[in-house]
Every structure is written in C-alpha cells, then in structure tokens.
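Only one protein chain is missing; all other protein chains are in place.
Let's look at subunit A:
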Amino acid sequence: MSDALSDAGSDVNQDDAQEDVMTPAELIAKLEEAWLNEKFSPELLENKSEVVECVMEQLSHMDANLQRVKKGDAKASIHRMEIDRIRFVLSSYLRSRLRKIEKFFPHVLEREKSRGEGDPSLLSPEEFAFAKEYYANTETYLKAVALKRMPPNLQTVDMLKAVPEPCLDSFVFLRVKDRQENILVEPETDDQREYVVDLEEGSQHLMRYRTIAPLVSSGAVQLI
C-alpha cells in the first residue's frame, strides 16, 4: 500500500519537469500568489491557466493514486488533507475570478476584444465562454422584463455604460518582492505635491492600485 503512495510522490515530481522547470511546491506557491492577487485587486487580472491546469493535473494524479490505496491508511489521510487544502485555494481563486467577470462583464469582454494579437489573453477559454453567455443572458433578461415594454427609442441599453467599471483608484495593501525605484505617488488634493517613493524588497505599503497595477502583473509586488 505505501508503495503506491511513494510512487505517487516521485511520479508527481517528474511530471512537472515539463516546460519551465518548476517543482510542485513552487507551483502551489504560484497558485497562492495568484489567489491573493486576484482576491485583492479591484480589476480582473490576467488568467493563469497554465498554473491552474498544472495544479489540476497534480490533484487528479494524486487522487488516482489514492484510489488504489486501502481505506484507513495513515499516509493516504495526510495526502487527502493536502489535496483538500490545495483544492480550496484553487476553487477560491476561480470563484473570485468568476465574481469579477459577473461584476464587470461588458468591460472584461471589451478589453478582451481590444487586445492585440500577441498579447496574453485576460480570460481562459472557459471564462470567455462564461462571460459571453452571461452577457447574452443579461441582455435577454433585460429585454424580457423591461425593455420591450419601453418606447422604441429607449429599447437599447449600452452595457458598457450600464455596468460600473472596476475602480482602479482603490487602495490596496502590498508587499514588495523585487525592489522598485521611483514609484510616483499622486497627490490626494490639489494643494499637495506629487512625490516618488522607492519600494524596498520585503517592505509593505498601502497605496492606490492604479500606480502599481503593472507591478502586480509583472509579479514584482504581491497584494496582501
């Protein structure tokens, strides 16, 4: 019985050596990073479907191995606990993305449309399908309940104007992973002057999301 499990472990380790060499532990760390960033950023971030897919693969691999193990095995229960913890992070991550897609769907779709050929896509294919369907359903619903009873000139709704945009000016808490220099801090009121700050590695800050949004996507800072 324990053979099956030791095998599971070494298999998993080799599995991951695929493209960019990343250990499963690093993969999980990446997922957790993405989870926290997505949780705290006001807008939808770039999708991390490679990470999600790799994690899913690891989980189903481990699951399959556990199927072969007798009930009541001490190692198996520890493995199950770990799987449950990872699955929690994964689903919480995906759920927070869906919540943002539902909240900002016209803007998300608009950004996806206007994205250049080579740019990484914002949504995973599944999320894109979801967003489109959500858009269509909302439109149908609005028509059915209200719009078709309106005078003809009021029967259309511009979704982009009807749905609020993500507020990029909200404040976020962040921890710096790679030192950054000369980050411009905009003044709060007209009688204040703008100034620059250096973000030291490991330090924590509270500032507007807009200023540091590029740093979040490059991975230089972590939202907390």
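The rule is simple: contacts are C-beta pairs under 8 Å (C-beta built on N, C-alpha and C of every residue); 3 or more make two chains touch, one makes a residue touch a chain; residues count from 1.
FYI, contacts and distances are computed from a predicted model.
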| item | value |
| --- | --- |
| "UV-damaged DNA-binding protein", "Mediator of RNA polymerase II transcription subunit 7", "Sister chromatid cohesion protein Dcc1" or "DNA replication complex GINS protein PSF2" - which is the UniProt name of the missing chain | "DNA replication complex GINS protein PSF2" |
| Absent-chain contact - pick from A:34, A:86 or A:215 | A:86 |
| Touching the absent chain when the full complex is considered, from A:156, A:203 or A:218 | A:203 |
| Interface with the unshown chain - residue positions in subunit A | 2, 5-6, 8-10, 12-13, 24-25, 28, 32, 39-40, 58-59, 62, 74-75, 78-79, 81-83, 85-86, 88, 92, 164-167, 169-173, 185-190, 192, 197, 203-208, 224 |
